[in-house]
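Only one protein chain is missing; all other protein chains are in place.
Moving on, here comes chain A:
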């Protein structure tokens, strides 16, 4: 026999960004509790709106499953005394298990006979477990931010105002923070009333009649279909950003899409400003024409029905008008600010107590950028543009617009710089120097933007590491991982010839020159290299097997483009070349013996006695130069192909040559030969790390 369980936690409006996770958490906890309580069921559904988190369990058994459990006791020898009576130990075991000795059975385990007690426990009624079970689930819930309310010493995401807890038609006896569970839910705040849920299966429909769409998916589809219908009617493109849709979805119980308009004169303000203002401040969806130009309309979602939408649109238009007027004011005021005055203000903004003001940071960016421009061989003109870009890349931080919308940093800088007569390359460079801003973002397209972006990021990383700020675990307050990943991405996508150490050097020199008191944190360079190593490893692991990653990284990752090339070539060969294992085995064997070689011993050709070792030496000599050349040219496939050419000679060598010869000189010479080959092979990868 089974009945459905319904549990609805009625709340004051939960922050939209927490709701989906809270709903899933409630579901998970319920499923786990049912399992732990041995209550069978045919599925759990979860629902959520701003004011409620709900689970519905279908066909929950009315009784727990019975269990029968065998418990092992003492051995027969101990359980029975000399006269064949139950010993004290056996009687004690019986007591502790709540069974009588007559119920013991004997069973053999590894040649010894033991007594066993069989414990049967009959499942109890589900209804007697639900009260404690559901209370426990609520108490165990966790949220990113909790609060207390009233006089209760209980923390939850928002105050609990009602509870519906039903097992079939029966109300589960349950009380949390003075709220007693019942069968009465609350409908939409304004359109609905209180409503009796006669049984769990009625929940979704009863709430619908109360103007609450509890099903998240249904609500989302309704919002989308209304937006699409509007777009079609008007011939608009309505940009639906996922995270905004998600937020809106959890701000409403009955969604009704409406649109409003704003004065087309505001379109003179940069499009990004208008979009950000609409999205961030008002949670509006911006509207575009077919060509992608912003139109003076916005789309919003009301929590309610279609009643008096004109009043609501008018109200929203008024708010947006005030917002956009502010934006316009900021935009106009900002343009009165001379870039030089803005730069002077940067001197007063603390970047970091130990790393000086933003003005100091800008000077470092400039110095690092100049060094990198030389390394990357920028033309004189481009280098000068990079210098200028570096000098002014942060000036927009003191503008009112960026103060209001920090996400517009760079965007405003580009716009204002262009208006102030800076060259196109410099204006664009200001925007680009923040790229890539997030995972998956584009890298700077221009070399000017690229150089300044590299300089800014490596300055931040080296600066933080130099004063001991190194990300650990989830602690990365300065987003150093993202910035390091950005550098790696830039080097790769632009196929830069600059090595990591050269990038470090540029920043380290600058920090050294500008630093007055504090010495660098110890192991600075090692820590930097390891930190970047992890970023490179992570990047490679997206497409390449872990052992291949380990193998190529062991050969160094200073040249990021090269290590990526080697990883791909090796992965490809491992996958597609059936006999590659033989090559790898022979190189590993070389490596193992090479470890015994004395350092710095050169091969003396005249000491090579046997044909196979002469053959190996000659083959190696023939490939050495072209192999190194292929590596230098970052042609990893070619390098690996050449290296694989050693296979037969190596195999032949091991087949007929006794490396550990009695003659010390000969032995040393053979080891030196292997060490030379090993050094070449390890310039590509440590093949011993490959797993077959």
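Just so we're on the same page, contacts are C-beta pairs under 8 Å (C-beta built on N, C-alpha and C of every residue); 3 or more make two chains touch, one makes a residue touch a chain; residues count from 1.
The criterion applied here is as follows: contacts and distances are computed from a predicted model.
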Between "Thiazole synthase", "ATP-binding cassette domain-containing protein", "Glycine--tRNA ligase alpha subunit" or "Spore germination protein", choose the name on the UniProt record of the chain that's been left out.
"Glycine--tRNA ligase alpha subunit"
Using the touch definition from the top, which of A:78, A:141, A:251 or A:622 touches the missing chain?
A:251
Identify the residue among A:315, A:377, A:605 or A:626 that touches the chain left out of the display.
A:315
Of A:302, A:428, A:615 or A:670, the residue touching the omitted chain is A:302
Touch assignment to the omitted chain, from A:13, A:246, A:610 or A:637, lands on A:13
Applying the definition given at the start, please give the residues of chain A touching the unseen chain.
12-13, 15-17, 50, 145, 147-151, 153, 158-159, 161, 178, 189-191, 251-252, 282, 300, 302-304, 307-308, 311-312, 314-316, 318-322, 325-326, 329, 348-350
